[in-house]
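Structure below; questions to follow.
Each chain you see keeps its place in the complex, though not every chain is here.
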Amino acid sequence: MHHPEGYVNHEIEHGIATIEFFHPSSNSLPAAILTDLAKTINDIGIDNRVNVIVLRSAGDGAFCAGASFDELMAISNEAEGKKFFSGFAHVINAMRKCHKFIIGRVQGKAVGGGVGLIAATDYAIATTASAIKLSELAVGIGPFVVGPAVERKVGVSGLAQLSIDATNWRSAEWAKRHGLYSEIHDTLQSVDDSVNSLAERLAHSSPQAMAQLKKVLWHGTENWDTLLSERAAISGHLVLSDFTRNAIQKFKSKSAK
Amino acid sequence: MHHPEGYVNHEIEHGIATIEFFHPSSNSLPAAILTDLAKTINDIGIDNRVNVIVLRSAGDGAFCAGASFDELMAISNEAEGKKFFSGFAHVINAMRKCHKFIIGRVQGKAVGGGVGLIAATDYAIATTASAIKLSELAVGIGPFVVGPAVERKVGVSGLAQLSIDATNWRSAEWAKRHGLYSEIHDTLQSVDDSVNSLAERLAHSSPQAMAQLKKVLWHGTENWDTLLSERAAISGHLVLSDFTRNAIQKFKSKSAK
(Lines give C-alpha, C1' and ligand atoms only; values in the text may rest on other atoms or scores of the structure.)
Protein backbone atom coordinates (compact mmCIF):
# COMPACT_ATOMS: atom_id res chain seq x y z
CA MET A 1 0.00 0.00 0.00
CA HIS A 2 1.58 3.21 -1.22
CA HIS A 3 0.76 6.78 -0.22
CA PRO A 4 1.94 10.10 -1.55
CA GLU A 5 4.41 9.98 1.32
CA GLY A 6 5.40 6.66 2.78
CA TYR A 7 4.21 3.06 2.47
CA VAL A 8 3.50 -0.24 4.18
CA ASN A 9 4.94 -3.20 2.30
CA HIS A 10 5.10 -6.87 3.08
CA GLU A 11 6.58 -10.01 1.62
CA ILE A 12 6.15 -13.65 2.54
CA GLU A 13 8.90 -16.21 2.13
CA HIS A 14 9.44 -19.65 3.70
CA GLY A 15 6.79 -19.04 6.33
CA ILE A 16 8.20 -15.66 7.34
CA ALA A 17 6.23 -12.47 6.64
CA THR A 18 8.25 -9.27 6.70
CA ILE A 19 6.26 -6.05 7.10
CA GLU A 20 8.03 -2.78 6.42
CA PHE A 21 6.74 0.77 6.88
CA PHE A 22 8.28 4.00 5.67
CA HIS A 23 7.73 7.72 5.96
CA PRO A 24 10.18 10.40 4.85
CA SER A 25 9.92 12.22 8.23
CA SER A 26 12.02 9.73 10.19
CA ASN A 27 9.35 7.08 9.73
CA SER A 28 6.71 9.06 11.58
CA LEU A 29 3.21 7.64 11.50
CA PRO A 30 0.35 9.48 9.82
CA ALA A 31 -3.15 8.02 10.04
CA ALA A 32 -2.96 6.37 6.60
CA ILE A 33 0.17 4.41 7.50
CA LEU A 34 -1.33 3.35 10.84
CA THR A 35 -4.48 2.09 9.09
CA ASP A 36 -2.44 0.12 6.57
CA LEU A 37 -0.25 -1.31 9.27
CA ALA A 38 -3.20 -2.57 11.31
CA LYS A 39 -4.85 -4.04 8.20
CA THR A 40 -1.65 -5.74 7.04
CA ILE A 41 -1.08 -7.32 10.46
CA ASN A 42 -4.70 -8.50 10.63
CA ASP A 43 -4.49 -10.02 7.12
CA ILE A 44 -1.17 -11.76 7.68
CA GLY A 45 -2.34 -12.99 11.07
CA ILE A 46 -4.80 -15.29 9.33
CA ASP A 47 -2.62 -16.18 6.34
CA ASN A 48 -1.84 -19.88 6.56
CA ARG A 49 1.42 -19.50 4.67
CA VAL A 50 2.83 -17.44 7.52
CA ASN A 51 4.30 -18.83 10.73
CA VAL A 52 6.08 -15.77 12.09
CA ILE A 53 6.16 -12.02 11.38
CA VAL A 54 9.07 -9.56 11.27
CA LEU A 55 8.13 -5.89 11.73
CA ARG A 56 10.64 -3.34 10.50
CA SER A 57 10.87 0.17 9.11
CA ALA A 58 12.84 1.44 6.13
CA GLY A 59 16.21 3.14 6.04
CA ASP A 60 19.14 3.19 8.41
CA GLY A 61 18.07 6.20 10.44
CA ALA A 62 15.31 6.32 13.03
CA PHE A 63 13.07 3.30 13.56
CA CYS A 64 10.04 5.54 14.11
CA ALA A 65 9.46 9.16 15.11
CA GLY A 66 5.97 8.53 16.49
CA ALA A 67 2.89 10.55 15.63
CA SER A 68 2.96 12.92 12.71
CA PHE A 69 3.20 16.52 13.99
CA ASP A 70 1.45 17.81 10.87
CA GLU A 71 -1.58 15.65 11.58
CA LEU A 72 -1.54 16.49 15.30
CA MET A 73 -1.73 20.18 14.40
CA ALA A 74 -4.65 19.59 12.03
CA ILE A 75 -6.88 18.05 14.73
CA SER A 76 -9.73 20.50 15.38
CA ASN A 77 -12.12 18.67 17.75
CA GLU A 78 -12.28 15.81 20.25
CA ALA A 79 -13.77 13.33 17.80
CA GLU A 80 -10.94 13.87 15.33
CA GLY A 81 -8.46 13.67 18.19
CA LYS A 82 -9.78 10.37 19.45
CA LYS A 83 -9.84 9.02 15.90
CA PHE A 84 -6.23 9.98 15.26
CA PHE A 85 -4.89 8.39 18.44
CA SER A 86 -7.05 5.32 17.87
CA GLY A 87 -4.80 4.66 14.89
CA PHE A 88 -2.07 3.57 17.30
CA ALA A 89 -4.60 1.62 19.36
CA HIS A 90 -5.65 -0.36 16.30
CA VAL A 91 -2.07 -1.30 15.41
CA ILE A 92 -1.22 -2.35 18.98
CA ASN A 93 -4.44 -4.35 19.25
CA ALA A 94 -3.77 -6.03 15.91
CA MET A 95 -0.30 -7.05 17.11
CA ARG A 96 -1.66 -8.23 20.45
CA LYS A 97 -4.44 -10.34 18.95
CA CYS A 98 -2.36 -11.80 16.12
CA HIS A 99 -1.84 -15.53 16.78
CA LYS A 100 1.69 -15.34 15.43
CA PHE A 101 4.82 -14.06 17.08
CA ILE A 102 6.02 -10.68 15.88
CA ILE A 103 9.75 -10.01 15.94
CA GLY A 104 10.70 -6.33 16.04
CA ARG A 105 13.76 -5.29 14.02
CA VAL A 106 14.98 -1.92 15.30
CA GLN A 107 17.75 -0.07 13.45
CA GLY A 108 17.67 3.25 15.33
CA LYS A 109 15.87 5.69 17.58
CA ALA A 110 12.20 5.49 18.46
CA VAL A 111 9.93 8.15 19.92
CA GLY A 112 6.42 8.05 21.39
CA GLY A 113 4.17 5.82 19.34
CA GLY A 114 7.28 4.19 17.86
CA VAL A 115 8.23 2.97 21.32
CA GLY A 116 4.70 1.63 21.61
CA LEU A 117 5.08 -0.38 18.38
CA ILE A 118 8.30 -1.93 19.67
CA ALA A 119 6.67 -2.73 23.00
CA ALA A 120 3.85 -4.53 21.21
CA THR A 121 6.22 -6.89 19.41
CA ASP A 122 6.87 -10.20 21.09
CA TYR A 123 10.65 -10.10 20.78
CA ALA A 124 12.56 -6.96 19.82
CA ILE A 125 16.13 -6.98 18.50
CA ALA A 126 17.82 -3.57 18.24
CA THR A 127 21.10 -1.86 17.52
CA THR A 128 22.94 -0.23 20.41
CA ALA A 129 22.12 3.11 18.77
CA SER A 130 18.38 2.58 19.26
CA ALA A 131 17.70 5.07 22.06
CA ILE A 132 14.10 5.76 23.04
CA LYS A 133 12.04 8.69 24.29
CA LEU A 134 8.44 9.20 25.35
CA SER A 135 8.29 12.91 24.63
CA GLU A 136 4.51 13.32 24.75
CA LEU A 137 4.45 15.39 27.95
CA ALA A 138 6.71 17.96 26.29
CA VAL A 139 3.89 18.73 23.88
CA GLY A 140 1.14 18.72 26.50
CA ILE A 141 -0.16 15.20 25.94
CA GLY A 142 1.01 11.84 27.33
CA PRO A 143 1.80 8.28 26.22
CA PHE A 144 -1.74 7.21 27.06
CA VAL A 145 -2.46 4.84 24.16
CA VAL A 146 0.96 3.20 24.11
CA GLY A 147 1.26 3.25 27.93
CA PRO A 148 -0.22 -0.20 28.59
CA ALA A 149 2.05 -1.85 26.00
CA VAL A 150 5.15 -0.04 27.26
CA GLU A 151 4.31 -0.75 30.92
CA ARG A 152 3.77 -4.43 30.10
CA LYS A 153 7.42 -4.59 29.01
CA VAL A 154 9.29 -2.08 31.22
CA GLY A 155 7.06 -2.01 34.30
CA VAL A 156 5.30 0.96 35.85
CA SER A 157 8.62 2.25 37.15
CA GLY A 158 10.16 2.29 33.69
CA LEU A 159 7.05 3.89 32.20
CA ALA A 160 7.12 6.60 34.89
CA GLN A 161 10.76 7.39 34.15
CA LEU A 162 10.21 7.59 30.41
CA SER A 163 7.01 9.59 30.52
CA ILE A 164 7.87 12.07 33.32
CA ASP A 165 11.40 12.79 32.12
CA ALA A 166 10.02 13.44 28.67
CA THR A 167 12.89 15.37 27.06
CA ASN A 168 15.73 12.95 27.74
CA TRP A 169 16.64 9.90 25.71
CA ARG A 170 17.02 6.53 27.39
CA SER A 171 19.78 4.43 25.80
CA ALA A 172 19.29 1.11 24.04
CA GLU A 173 21.13 -0.42 27.00
CA TRP A 174 18.46 1.06 29.33
CA ALA A 175 15.74 -0.33 27.07
CA LYS A 176 17.30 -3.79 27.16
CA ARG A 177 17.80 -3.73 30.91
CA HIS A 178 14.14 -2.81 31.35
CA GLY A 179 12.80 -5.49 29.01
CA LEU A 180 11.78 -3.46 25.96
CA TYR A 181 14.54 -4.96 23.83
CA SER A 182 15.25 -8.66 24.12
CA GLU A 183 18.65 -8.25 22.52
CA ILE A 184 20.90 -5.38 21.42
CA HIS A 185 23.76 -5.66 18.91
CA ASP A 186 26.57 -3.32 17.92
CA THR A 187 25.88 -3.53 14.19
CA LEU A 188 22.77 -3.66 12.07
CA GLN A 189 24.24 -6.71 10.33
CA SER A 190 24.33 -8.53 13.65
CA VAL A 191 20.74 -7.45 14.36
CA ASP A 192 19.66 -8.84 11.00
CA ASP A 193 21.54 -12.09 11.53
CA SER A 194 19.80 -12.58 14.85
CA VAL A 195 16.38 -11.62 13.48
CA ASN A 196 16.80 -14.07 10.57
CA SER A 197 18.02 -16.86 12.79
CA LEU A 198 15.11 -16.52 15.21
CA ALA A 199 12.56 -16.10 12.41
CA GLU A 200 13.80 -19.25 10.68
CA ARG A 201 13.61 -21.23 13.89
CA LEU A 202 10.07 -20.02 14.60
CA ALA A 203 9.04 -20.68 10.99
CA HIS A 204 9.81 -24.34 11.75
CA SER A 205 8.21 -24.41 15.20
CA SER A 206 4.78 -25.78 16.01
CA PRO A 207 2.07 -23.25 15.01
CA GLN A 208 -0.28 -24.67 17.65
CA ALA A 209 2.27 -24.30 20.43
CA MET A 210 3.18 -20.77 19.32
CA ALA A 211 -0.47 -19.67 19.16
CA GLN A 212 -1.06 -20.97 22.70
CA LEU A 213 2.14 -19.36 23.95
CA LYS A 214 1.24 -16.02 22.38
CA LYS A 215 -2.15 -16.13 24.08
CA VAL A 216 -0.60 -16.94 27.43
CA LEU A 217 2.02 -14.19 27.12
CA TRP A 218 -0.72 -11.62 26.47
CA HIS A 219 -3.09 -12.81 29.22
CA GLY A 220 -4.66 -9.98 31.16
CA THR A 221 -4.85 -7.66 28.14
CA GLU A 222 -8.29 -8.80 27.03
CA ASN A 223 -9.74 -5.36 27.86
CA TRP A 224 -7.34 -3.39 25.65
CA ASP A 225 -9.84 -2.82 22.85
CA THR A 226 -11.80 -0.72 25.32
CA LEU A 227 -8.86 0.56 27.36
CA LEU A 228 -6.83 1.86 24.44
CA SER A 229 -9.92 3.50 23.00
CA GLU A 230 -10.48 5.33 26.30
CA ARG A 231 -6.83 6.32 26.26
CA ALA A 232 -7.17 7.67 22.72
CA ALA A 233 -9.97 9.91 23.98
CA ILE A 234 -7.71 11.34 26.71
CA SER A 235 -4.99 12.21 24.20
CA GLY A 236 -7.59 13.46 21.74
CA HIS A 237 -8.86 15.90 24.36
CA LEU A 238 -5.47 17.12 25.58
CA VAL A 239 -4.13 17.67 22.07
CA LEU A 240 -6.61 20.52 21.55
CA SER A 241 -5.07 22.64 24.34
CA ASP A 242 -3.19 25.85 23.65
CA PHE A 243 -0.27 24.27 25.45
CA THR A 244 -0.01 21.58 22.77
CA ARG A 245 -0.52 24.00 19.87
CA ASN A 246 2.25 26.28 21.08
CA ALA A 247 4.62 23.43 21.90
CA ILE A 248 4.26 21.74 18.52
CA GLN A 249 4.61 25.09 16.74
CA LYS A 250 7.91 25.64 18.57
CA PHE A 251 9.17 22.15 17.72
CA LYS A 252 8.28 22.59 14.08
CA SER A 253 9.98 25.97 13.71
CA LYS A 254 13.03 24.63 15.54
CA SER A 255 13.36 21.56 13.32
CA ALA A 256 12.68 23.45 10.09
CA LYS A 257 15.97 23.63 8.21
CA MET B 1 4.85 22.43 61.61
CA HIS B 2 7.38 22.05 64.43
CA HIS B 3 7.51 19.43 67.15
CA PRO B 4 9.71 19.12 70.21
CA GLU B 5 11.79 16.85 68.02
CA GLY B 6 11.68 17.25 64.26
CA TYR B 7 9.53 19.14 61.77
CA VAL B 8 7.76 19.15 58.41
CA ASN B 9 8.42 22.34 56.44
CA HIS B 10 7.47 23.42 52.97
CA GLU B 11 8.07 26.32 50.64
CA ILE B 12 6.55 27.21 47.28
CA GLU B 13 8.48 28.99 44.57
CA HIS B 14 7.89 29.31 40.82
CA GLY B 15 5.33 26.51 40.84
CA ILE B 16 7.58 24.11 42.75
CA ALA B 17 6.65 23.06 46.30
CA THR B 18 9.52 21.63 48.36
CA ILE B 19 8.50 19.59 51.39
CA GLU B 20 11.20 18.77 53.94
CA PHE B 21 10.95 16.56 57.02
CA PHE B 22 13.45 16.21 59.83
CA HIS B 23 13.97 14.13 62.93
CA PRO B 24 17.18 14.02 64.99
CA SER B 25 17.21 10.19 64.99
CA SER B 26 18.35 9.81 61.38
CA ASN B 27 15.06 11.26 60.13
CA SER B 28 12.97 8.50 61.69
CA LEU B 29 9.23 8.97 61.54
CA PRO B 30 7.15 9.33 64.70
CA ALA B 31 3.37 9.59 64.38
CA ALA B 32 3.32 13.38 64.61
CA ILE B 33 5.69 13.76 61.64
CA LEU B 34 3.70 11.25 59.59
CA THR B 35 0.46 13.14 60.31
CA ASP B 36 2.02 16.44 59.29
CA LEU B 37 3.51 14.93 56.18
CA ALA B 38 0.18 13.52 54.99
CA LYS B 39 -1.59 16.81 55.73
CA THR B 40 1.06 18.88 53.94
CA ILE B 41 0.90 16.68 50.84
CA ASN B 42 -2.90 16.84 50.82
CA ASP B 43 -2.88 20.64 51.17
CA ILE B 44 -0.26 21.23 48.51
CA GLY B 45 -1.99 18.77 46.22
CA ILE B 46 -4.88 21.21 45.84
CA ASP B 47 -2.81 24.42 45.90
CA ASN B 48 -3.15 26.06 42.48
CA ARG B 49 0.20 27.78 42.77
CA VAL B 50 1.94 24.39 42.72
CA ASN B 51 2.71 22.36 39.60
CA VAL B 52 5.18 19.84 41.00
CA ILE B 53 6.38 18.69 44.43
CA VAL B 54 9.87 17.83 45.68
CA LEU B 55 9.99 15.61 48.78
CA ARG B 56 13.24 15.68 50.77
CA SER B 57 14.56 15.23 54.29
CA ALA B 58 17.01 17.39 56.19
CA GLY B 59 20.75 16.91 56.67
CA ASP B 60 23.38 15.05 54.75
CA GLY B 61 23.09 11.75 56.59
CA ALA B 62 20.28 9.23 56.25
CA PHE B 63 17.24 10.01 54.13
CA CYS B 64 14.96 8.23 56.59
CA ALA B 65 15.39 5.58 59.28
CA GLY B 66 11.76 4.41 59.11
CA ALA B 67 9.46 3.95 62.08
CA SER B 68 10.43 5.39 65.43
CA PHE B 69 11.62 2.57 67.74
CA ASP B 70 10.54 4.56 70.81
CA GLU B 71 6.99 4.72 69.54
CA LEU B 72 7.00 1.06 68.43
CA MET B 73 7.95 0.09 72.01
CA ALA B 74 5.16 2.20 73.49
CA ILE B 75 2.38 0.39 71.56
CA SER B 76 0.34 -1.56 74.10
CA ASN B 77 -2.63 -2.94 72.15
CA GLU B 78 -3.80 -3.78 68.60
CA ALA B 79 -5.76 -0.56 68.15
CA GLU B 80 -2.72 1.55 68.97
CA GLY B 81 -0.62 -0.66 66.72
CA LYS B 82 -2.93 -0.29 63.76
CA LYS B 83 -3.14 3.46 64.36
CA PHE B 84 0.64 3.84 64.42
CA PHE B 85 1.22 1.92 61.18
CA SER B 86 -1.69 3.71 59.53
CA GLY B 87 0.48 6.82 59.75
CA PHE B 88 2.60 5.43 56.91
CA ALA B 89 -0.54 4.37 55.03
CA HIS B 90 -1.88 7.92 55.16
CA VAL B 91 1.34 9.40 53.77
CA ILE B 92 1.58 6.85 50.95
CA ASN B 93 -2.09 7.32 50.07
CA ALA B 94 -1.70 11.11 50.09
CA MET B 95 1.24 10.79 47.66
CA ARG B 96 -0.64 8.34 45.48
CA LYS B 97 -3.80 10.44 45.25
CA CYS B 98 -2.02 13.78 44.79
CA HIS B 99 -2.66 15.03 41.23
CA LYS B 100 0.88 16.39 41.01
CA PHE B 101 4.11 14.56 40.39
CA ILE B 102 6.31 14.11 43.45
CA ILE B 103 10.07 14.01 42.89
CA GLY B 104 12.02 12.25 45.64
CA ARG B 105 15.39 13.76 46.56
CA VAL B 106 17.44 11.14 48.40
CA GLN B 107 20.75 12.08 50.04
CA GLY B 108 21.50 8.85 51.90
CA LYS B 109 20.32 5.57 53.38
CA ALA B 110 16.70 4.62 53.85
CA VAL B 111 15.19 1.89 56.01
CA GLY B 112 11.71 0.37 56.26
CA GLY B 113 9.07 3.08 56.03
CA GLY B 114 11.68 5.37 54.47
CA VAL B 115 11.96 2.99 51.53
CA GLY B 116 8.17 3.12 51.31
CA LEU B 117 8.21 6.93 51.05
CA ILE B 118 10.74 6.78 48.23
CA ALA B 119 8.71 4.11 46.43
CA ALA B 120 5.63 6.33 46.61
CA THR B 121 7.35 9.22 44.82
CA ASP B 122 6.88 9.37 41.07
CA TYR B 123 10.54 9.89 40.23
CA ALA B 124 13.34 9.39 42.76
CA ILE B 125 16.85 10.82 42.35
CA ALA B 126 19.45 9.57 44.82
CA THR B 127 23.14 9.63 45.64
CA THR B 128 25.16 6.47 45.08
CA ALA B 129 25.44 6.24 48.89
CA SER B 130 21.70 5.76 49.27
CA ALA B 131 21.56 2.08 50.20
CA ILE B 132 18.25 0.60 51.34
CA LYS B 133 17.04 -2.04 53.76
CA LEU B 134 13.68 -3.50 54.72
CA SER B 135 14.66 -4.65 58.19
CA GLU B 136 11.16 -5.24 59.55
CA LEU B 137 11.48 -9.03 59.76
CA ALA B 138 14.51 -8.64 62.04
CA VAL B 139 12.20 -7.11 64.65
CA GLY B 140 9.39 -9.61 64.16
CA ILE B 141 7.17 -7.54 61.89
CA GLY B 142 7.22 -7.06 58.10
CA PRO B 143 7.02 -4.34 55.45
CA PHE B 144 3.26 -4.83 55.17
CA VAL B 145 2.11 -1.22 54.79
CA VAL B 146 4.89 -0.12 52.46
CA GLY B 147 4.92 -3.46 50.61
CA PRO B 148 2.47 -2.52 47.84
CA ALA B 149 4.34 0.72 47.06
CA VAL B 150 7.73 -1.02 47.07
CA GLU B 151 6.46 -3.94 44.97
CA ARG B 152 4.94 -1.50 42.45
CA LYS B 153 8.46 -0.21 41.80
CA VAL B 154 10.82 -3.19 42.29
CA GLY B 155 8.47 -6.08 41.53
CA VAL B 156 7.54 -8.99 43.75
CA SER B 157 10.98 -10.49 43.24
CA GLY B 158 12.72 -7.35 44.50
CA LEU B 159 10.32 -7.06 47.43
CA ALA B 160 10.97 -10.69 48.37
CA GLN B 161 14.73 -10.16 48.34
CA LEU B 162 14.55 -7.02 50.45
CA SER B 163 12.07 -8.31 52.98
CA ILE B 164 13.39 -11.88 53.45
CA ASP B 165 17.06 -10.91 53.61
CA ALA B 166 16.18 -8.30 56.21
CA THR B 167 19.58 -7.61 57.73
CA ASN B 168 21.54 -6.81 54.58
CA TRP B 169 21.68 -3.50 52.78
CA ARG B 170 20.94 -3.33 49.06
CA SER B 171 23.07 -0.72 47.28
CA ALA B 172 21.78 2.38 45.51
CA GLU B 173 22.89 0.64 42.31
CA TRP B 174 20.59 -2.30 43.18
CA ALA B 175 17.76 0.12 43.89
CA LYS B 176 18.26 1.80 40.52
CA ARG B 177 18.48 -1.48 38.64
CA HIS B 178 15.21 -2.58 40.24
CA GLY B 179 13.34 0.65 39.51
CA LEU B 180 13.17 2.28 42.96
CA TYR B 181 15.52 5.06 41.93
CA SER B 182 15.10 6.64 38.51
CA GLU B 183 18.61 8.11 38.65
CA ILE B 184 21.65 7.87 40.90
CA HIS B 185 24.48 10.43 41.04
CA ASP B 186 27.90 10.40 42.67
CA THR B 187 27.48 13.71 44.47
CA LEU B 188 24.61 15.38 46.28
CA GLN B 189 25.24 18.47 44.16
CA SER B 190 24.59 16.45 41.03
CA VAL B 191 21.42 15.03 42.61
CA ASP B 192 20.21 18.55 43.37
CA ASP B 193 21.05 19.79 39.87
CA SER B 194 19.01 16.98 38.37
CA VAL B 195 16.10 17.46 40.83
CA ASN B 196 16.01 21.19 40.06
CA SER B 197 16.22 20.70 36.33
CA LEU B 198 13.36 18.17 36.29
CA ALA B 199 11.25 20.24 38.72
CA GLU B 200 11.65 23.34 36.57
CA ARG B 201 10.67 21.47 33.43
CA LEU B 202 7.60 20.00 35.11
CA ALA B 203 6.68 23.39 36.58
CA HIS B 204 6.31 24.51 32.98
CA SER B 205 4.51 21.41 31.71
CA SER B 206 0.78 21.08 31.16
CA PRO B 207 -1.00 20.54 34.53
CA GLN B 208 -3.85 18.73 32.78
CA ALA B 209 -1.51 16.32 31.00
CA MET B 210 0.46 15.67 34.21
CA ALA B 211 -2.71 15.02 36.24
CA GLN B 212 -3.89 12.50 33.65
CA LEU B 213 -0.47 10.87 33.47
CA LYS B 214 -0.25 10.61 37.25
CA LYS B 215 -3.65 8.91 37.31
CA VAL B 216 -2.66 6.47 34.61
CA LEU B 217 0.65 5.63 36.27
CA TRP B 218 -1.17 4.77 39.51
CA HIS B 219 -3.97 2.73 37.88
CA GLY B 220 -4.79 -0.43 39.78
CA THR B 221 -4.08 1.08 43.21
CA GLU B 222 -7.62 2.32 43.79
CA ASN B 223 -8.06 -0.16 46.65
CA TRP B 224 -5.05 1.02 48.63
CA ASP B 225 -7.06 3.01 51.19
CA THR B 226 -8.51 -0.30 52.31
CA LEU B 227 -5.48 -2.48 51.55
CA LEU B 228 -2.94 -0.38 53.45
CA SER B 229 -5.33 -0.13 56.40
CA GLU B 230 -5.56 -3.94 56.50
CA ARG B 231 -1.80 -4.09 56.26
CA ALA B 232 -1.47 -1.68 59.20
CA ALA B 233 -3.60 -4.04 61.28
CA ILE B 234 -1.22 -6.95 60.50
CA SER B 235 1.83 -4.96 61.63
CA GLY B 236 -0.12 -3.59 64.59
CA HIS B 237 -0.82 -7.15 65.73
CA LEU B 238 2.68 -8.55 65.19
CA VAL B 239 4.39 -5.64 66.95
CA LEU B 240 2.88 -6.74 70.28
CA SER B 241 4.76 -10.05 70.27
CA ASP B 242 7.54 -10.85 72.73
CA PHE B 243 9.74 -11.44 69.70
CA THR B 244 9.40 -7.79 68.68
CA ARG B 245 9.84 -6.46 72.23
CA ASN B 246 13.04 -8.37 72.73
CA ALA B 247 14.43 -7.55 69.30
CA ILE B 248 13.84 -3.81 69.63
CA GLN B 249 15.28 -3.82 73.16
CA LYS B 250 18.44 -5.43 71.80
CA PHE B 251 18.71 -2.93 68.93
CA LYS B 252 18.26 0.00 71.29
CA SER B 253 20.87 -1.17 73.80
CA LYS B 254 23.28 -1.87 70.94
CA SER B 255 22.85 1.56 69.36
CA ALA B 256 23.01 3.43 72.70
CA LYS B 257 26.31 5.26 72.76
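Just so it is clear, A and B label the chains in written order, and each chain counts residues from 1 on its own.
Just so we're on the same page, a residue touches a chain if its C-beta (ideal position, glycine included) is under 8 Å from a C-beta of that chain, and two chains touch if they have at least 3 such contacts.
Bear in mind that the values here come from a model prediction, so they are computed numbers and not experimental data.
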Number of copies constituting the complete assembly, 2 shown: 3
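Rule of thumb we're sticking to: only the chains that are shown with their structure count from here on.
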In the complex, chain A residues that touch chain B: 136-138, 140-142, 144, 147, 155-161, 163-167, 177, 231, 234, 238, 241, 243-244
Interface residues, chain B side, partner chain A - complex: 101, 122-123, 152-155, 177, 179-180, 182, 198, 201-202, 205-206, 208-210, 212-213, 216-217
